[in-house]
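Shown here: the complex without one of its protein chains, the others still in place.
Moving on to chain A:
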Amino acid sequence: MSNEKSCCCSASSCCNTKSITPYDKNDKWVTGEIFTLKGSVPVVSTNLHFKDIFGAWKVRWGIGRMNYKISPGLYAVGKPDHTSPVLVSANYKLTFDVLRKELSGLNCWILILDTKGINVWCAAGKGTFGTDELVNRISKTGLSEIVSHRKLVLPQLGAPGVSAHEVTKQTGFSVVYGPVRAKDIKAFLDSDFKATEEMRTVKFTMWDRLVLTPIELAAAAKLSLVVFGILFLLNLFAARPFGLADFIAYAGAVITGTVITPLLLPVIPGRAFSWKGWLLGLIWALGFIWYSGWFVPESLLLAIGYLLVLPSFSAYLAMNFTGSSTYTSFSGVIKEMKIAVPLITISLIVGIVLLLINSICV
């Protein structure tokens, strides 16, 4: 993706300038270069093009998500000089795009850390958005000779990986944690680096949860192929083959766990995610079994089997949404899982046995 800028020109002065941050000349989001004492820095657009928006859509569905990144280094927005603020961020392209589109009309520097294409918060949790990488990147880009001030603005969600006082000790730069959301950056800079409590608090709106559901659905779909493969083999010698009704019952449970539960998360009673998923899965199972007319003595095995299997699927998938949520703690997840995982397993096994008996022996 990245190639070194070739040194090439007729004017003798520019031949001394090397490129601080490599970039691909075909990238539309780079609009030019700005020259500094340490070399040239790419200037980035604050507008998103079709390719950026389509790229965001793709990674939301898990397509090429682990390789959606830009070169770490220094970038410029507008016409920054040695007094302009320095914003620090991650090299996940989705993160970078969300940031730059909020910076129109500003003159500032963006210092991009190498987080292996992971967003700020997750990278901070792993430590790749961390003290060492930041200290290293400051020295690699020669930042202390490009700006005359000694202040860095870090995203607040980078704090789990960065020790602010340690950065100051090692580089002389002081760290100010900016707002959680990029859209508040202008207001933050205008108010002399002060974030309101509202800017400091992580939310998890219905929209925030909605954009996370495609990746859950895509992962569940991949797993489902295995389930369908097994059912196909069973059908070869089943007395009651699995058909469309079974597919709908299963798909409904999957969508309940991966989409409906996340969307309705705060309004579903209870606190544990698996419980919330189980509850909605049970409602789905009861509704579907009733609709299919399986609450009759001759279909009893089928009805009980599905009442055990379907809510368990939803519970498991909903439990996995803890990783996408913004407020679950490690201790809490462990506590939840110690109870939920054995119950889900038992319920699934008993349910599957009943369904198999019903399918093969009846």
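Going forward, a residue touches a chain if its C-beta (ideal position, glycine included) is under 8 Å from a C-beta of that chain, and two chains touch if they have at least 3 such contacts; residues count from 1.
Methods note: contacts and distances are computed from a predicted model.
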| item | value |
| --- | --- |
| Chain excluded from display, named as in UniProt, from "Outer membrane protein beta-barrel domain-containing protein", "4Fe-4S dicluster domain-containing protein", "Carbon-phosphorus lyase complex subunit PhnI" or "Transport permease protein" | "4Fe-4S dicluster domain-containing protein" |
| Listed residues A:Lys58, A:Lys101, A:Lys126 or A:Arg240, member touching the removed chain | A:Lys126 |
| Of A:Val44, A:Leu94, A:Ile146 or A:Val180, the one touching the omitted chain in the full complex | A:Val180 |
| Absent-chain interface as seen on chain A, which is shown | 62, 65-66, 116, 118-119, 121-122, 124-126, 156-157, 159-165, 177, 180, 195, 197, 200-202, 204, 219, 265-267, 271-273, 319-320, 322-337 |
